[in-house]
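Only one protein chain is missing; all other protein chains are in place.
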Amino acid sequence: MLEARRGRPTWERRLLARLLSHHLTAFVIPGLEVAHACGLDPEAAGLSPAATPRHAAVLLLVGEVPPSLAHAAAVVYAQMPRPRAILAVGTDSPPPLPGASVTVPAMQEDLVAAVQQLRAVMARNAWSTELSAFDADHAPPSDGASPGKHGAQTEANSHDMHLDRGTAGGVHGQTPPLEGVDKPHHDQAEMAAGHAMPPEPGTHQHHHHLMEEHGGHVQPQEVDHVRHEQEMDHVAHTSAGEDPGDGHKHLHHREHEGGFMSMVMMTQDLPRSPDGLPMEWLEVPFGPLFPGLPGGLALTFTLDGDTVTRASLTQSAVARGLAATWSGPVSGFPTRFARLDPLAGDAYRVLAVRALEAMRATTVDRTLAWSCIGVMERQRALSHLTWLASFAWLLGDRWLRARAISLLQRLRGAPDVDSVARLRPGVDRFVDRVRSMPPLRWRLQGVGGFEGADTARLRGPVARAAGGDEDARTGDPLYHDLGFTPVLRHGADAWSCLEVRLAEMRQSLDLMVAAGALSAPDLDTSMVRDGTGMATVETPRGRSTLHLTVSGGLVQTVDLDAPSTYNMELLQTVTFQQEVSDALVGVVSLDLSPWELDR
Amino acid sequence: MTVQAGALALFGLAALWFGMAVFRTHSMVRSAFSLLTTMAALGGMFLAMQAEFLGVLQLMMMATEMAIMAIFMMMYMMDPGGLGQMEMTHQKRLSLLAGIVGGLAGLALAVASAWGPVASRVPNPARQTHDLGIELLGRSMLIFETAGVSILVAMIAATTVVISRRHE
Amino acid sequence: MNLWLLLLILAGAYLVAVIENWVVTGRLRLLAPLLAGIALLGRESLVPRLPDRLLFETAPPLLLAAAILSMAVLPLAPGTVLVDLATGALFVNAALAYVMVAVVMAGWGPDAAYAMIGGWRFLGQLVAYSMLIVMPITAVAMRAQSLVTTAIVSSQAPLPNAVAQPLGFLLFFLAAMAVAFLPPFDLPTASDLADGVFGEYTGARLAILRLARLVLVLSLATAVTVFYLGGWLGPLLPPAFWTIVKTLAVAAVMLLGGRYLPRTRSDHLLEWSWKLGIPLALVNIFWVGITLLVVQR
Partner (left out) sequence: MTPLQQYLVLLGLVAGTTGLVVVLHLIARSLGPNLPEPDKDIPFAGGTLSPKPAWVRYHVHYYGIALLFLAFDMEMAFMYPWAVVFREVGLEAFLDMGVFLLILFLGLLYGWSQGALRRQ
């Protein structure tokens, strides 16, 4: 199946289709980082990653795409120009997306084969006369009311969490009051439906100030923007007018006879920038699907020009989307629990194993503990490398990205401790070189700073980049035997975060070698029938604690305390009054995993 | 000669047309770009009149300067995209009058002035640039240095405007 | 002959595309840019809703025209130049100014936030690089006593400007990269804005934009060659060969340089160019003035 262009497949179109099938660009869902974490390299398979769906021919679905992300994926898919196709790797294409053209398991060889297959499909079917328009989930504009569909969508997102100064409890700068911002945020679905549904005047928060000036008299007027949009939309569809909104009926002019309204009065309600200029602020979504940011992280910036005045996270589209599968027999629990986060699956597997083990045993099983350390440190190194690859994408540093991906693959392919030990010199050279690159330092130093933030609440590398001696490993006697000391930096900015992660990567290789085990921890769960268990491990993103209750051999309750929930509180701090790209660097430096956020 | 006059007329009309477009649009940015096009058309007129240095200079400087004007228009005017179809004109009668009077005055000046004999030969463009340089360093040296001082004044004024903003 | 020169420009742009592809993917594939271009032409060319259609449509051809015009006055060999304008060096600047106009138009046109931020970013970039283009060119013109590009090349017969005016060469080279928004100065088309100003363009329009960008890179590489590397001057081989080789080498260095660097911050770019670049450009003019007074050649 392929979404073709409209037209009879004439010979020249067939020829063109053959040629264009050779150059395929892909928009990756949930994100490139998931592909890398799954051991896939789309680029090596011949799919160059696109930064926007406009430049993509293939929607590449990787790993498990939770149903809650499907709507965003469908929107992105709708924005791709035809001919377009879906390639599903290790997953199915969830509705409302159409079925995938090619579906393969999540292996690099399969991906390579799938791309060849996709080329053949594209070469054959790029043009067709029998087409149906793809509709992300909207009712056709004509009937206007399809309450079932919209109702469901709205409800699905109605518990959108809006993290702002009121609820986050994090550190905030001072933001001047902005009209409309403190009102509840309209959920995405309703906004999305805005142009299909009849507009409800007064319910949409964004009003556009319109000024009419006539004979020296000025009258500000608020116009419901969505309705306004709709009229314009209509025009845009029907004519390619020269003027935006040509033929659009003029809004009635009200003449105000009484007094003269000065520019000062007109602009007094507008938000003020630090330099005192009244400007309109613009809310720009950067996610849930924004290449460079972790897929699923629904970040929204309120921008004053190119500067962020406020950052908010809507409910993470992927947050614990698979939590429903957790309860069930104990035996498969670690595997199921590992699916929580494709970016650090092994870390959560280890966490689950340790919690179950705590339930079972009175004495520590040292073999198990060593293999837990080996797996966890391997995961840490992989996770940091994956992060580095995304980070380099955002920075536009091609060399860094290519090196990170190549190291990632070599480490992932390393079958035993010896081959890991052989990787060590290469990693050393890489780390030293990255740390000694002045342009990178200039780029990152002072960006995404969170100096003075409450480090006690932070977790993982982020806390350690601010000098916080926060590491669950320090309390572990086995780590103590290995001579482990946490990596600390004091810059509390993006550069320190990078340095901590680079140093930890190197350290993790040593720990892996010292632990001498790489295989997944094997736990005999048949003994675990009833009880409660608790475990704390240092995942790549920080300390994570799991409480489990099991009865009758079934997992009953699962209570996870994950690091990203805490580090997310820095969101305002690292973005406030930063230029967009710096704000994004700050957010990515926190290495939030949208998968483990519980909201 | 005919080609030259034709090109001159063409660019002149284009300049006028885009000059009008500046006020005929609701979009601030489009208005700024219209003005840019007018200025570029003036550059074309200079080229048609074989004033190469002036023409190219006009083309170069107006592109950047009008674009910088665009950012101020966008920062200070309501609804810079023109989505609201906002009426941008005001004091219509007065401005109409001023426009007519100004236009007539300009026309009268153009007609009444003694322009002197038509230049039959234009010095070649390289010569023009050279002569301009000699002029700058010779007779017009003081004017040239005064221009430097006025640019300095403009820079100081710009700085003052910028920093006064911050202290507010 | 003119037609041949135009075809040569297109061929040069294609070679630049091959080099760029090589730098990006690490593989040297001669057909890749052609296939990428065809793939773009074969796809739908979408127009976002409510655009400023005029600006949206004007931007791609304007960018292409600006790049081609700036290329038109740069010589391939003595006497082999599309237009040997008396104010050639100035005209290059004039044409390059419209690169910014086109990018800002492409940013504003689609009414999309990412693109708009990218467009205004590029205007800021112009404020940073523009002086570093014009001031070094003035110093070059001082030596050549002319704005004619062919005369500028001839003036370098004793010593190329890259050696005579190293400071100007360095500044011009960096500024040229910024004009062509090559990494690390690719602020308007940054990955942190989902390709920014190019982001809303698809199909044929995107193909034109990409072509324009390639011609632009070629043009700036040629400008560096003509103004600083002695253009066609070189021993033994035919003059055109030297221009082509030097130009491609410069283009390769420009493209390769960005591979190892993270994108510059826009505020750093402005700060460095005004607090360091412009004073250095003035020093360069001063230096060239002194050497010309003393050495007289």
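As written, the chains take the letters A, B and C, and residue 1 is the first residue of each chain.
Criterion: a residue touches a chain if its C-beta (ideal position, glycine included) is under 8 Å from a C-beta of that chain, and two chains touch if they have at least 3 such contacts.
Since we're looking at a predicted model, the values are computed, not measured.
Contacts of the undisplayed chain with the visible chains, over the whole complex, involve A, B, C. From the options A:49, A:63, A:288 or A:448, the residue with contact to the chain not on display is A:288. Of the listed residues C:12, C:33 or C:48, the one in contact with the hidden chain in the full complex is C:48.
Only one residue from C:17, C:32, C:76 or C:127 touches the chain missing from this view: C:127. Considering the complete assembly, subunit C touches the hidden chain via residues 2, 6, 41-42, 44-50, 60-61, 64-65, 68-69, 72, 82-87, 89-90, 108, 110-116, 120, 123-124, 127, 130-131, 134-135, 138-139, 141-143, 145-147, 194, 199-200, 203-204, 207-208, 266-267, 270-271, 274-275, 278-279, 282, 285-286, 289-290, 292-293, 296.
In the full complex, the hidden chain is touched by subunit B at residues 3-4, 7, 27, 29, 47-48, 50, 52-53, 57, 61, 64-65, 68, 71-72, 74-83, 124-125, 129-130, 132-137, 141, 144-145, 147-149, 151-152, 154-156, 158-163, 165-166.
Seen across the whole complex, the unshown chain contacts subunit A at 5-7, 13, 16, 52-54, 72-73, 75-76, 78-79, 81-82, 127, 131, 133-136, 138, 140-141, 188, 191-192, 194-196, 206, 225-226, 229, 236-237, 270, 273-275, 277-290, 298-299, 304-307, 579.
Basically, only the chains that are shown with their structure count from here on.
Among the inter-chain contacts, the highest number of C-beta pairs connects A-C.
Averaging Cα atoms per chain gives one point for each, and the point farthest from that of subunit C is the centre of A.
Centroids of subunit A and subunit C (each the mean of its C-alpha atoms) stand 35 Å apart. Our note on geometry: subunit A versus subunit B, Cα centroid distance of 49 Å, whole angstroms. Subunit B has residues 27, 81, 83 in contact with two or more other chains.
Multi-chain contact residues of subunit A (touching two or more other chains): 232, 243-245. On the side of subunit A, the complex with subunit C involves touching residues 5, 16-17, 19-20, 22-24, 43, 48, 51-52, 54-55, 57, 81-83, 126, 229, 232-233, 236-237, 240-245, 282, 284, 290-292, 303, 305-306, 392-400, 402, 437, 439-440, 442-444, 447, 579-582, 584-585.
Considering their complex, residues 27, 29-30, 33, 36, 52-53, 56-57, 59-61, 63-64, 67-68, 70-71, 81, 83, 124-126, 128-129 of subunit B touch subunit C. The touching residues of subunit C, when paired with subunit B in their complex, are 50, 52, 54-55, 85-87, 90-91, 93-94, 97-98, 100-101, 104-105, 108, 111, 120, 123, 126-127, 130, 146-148.
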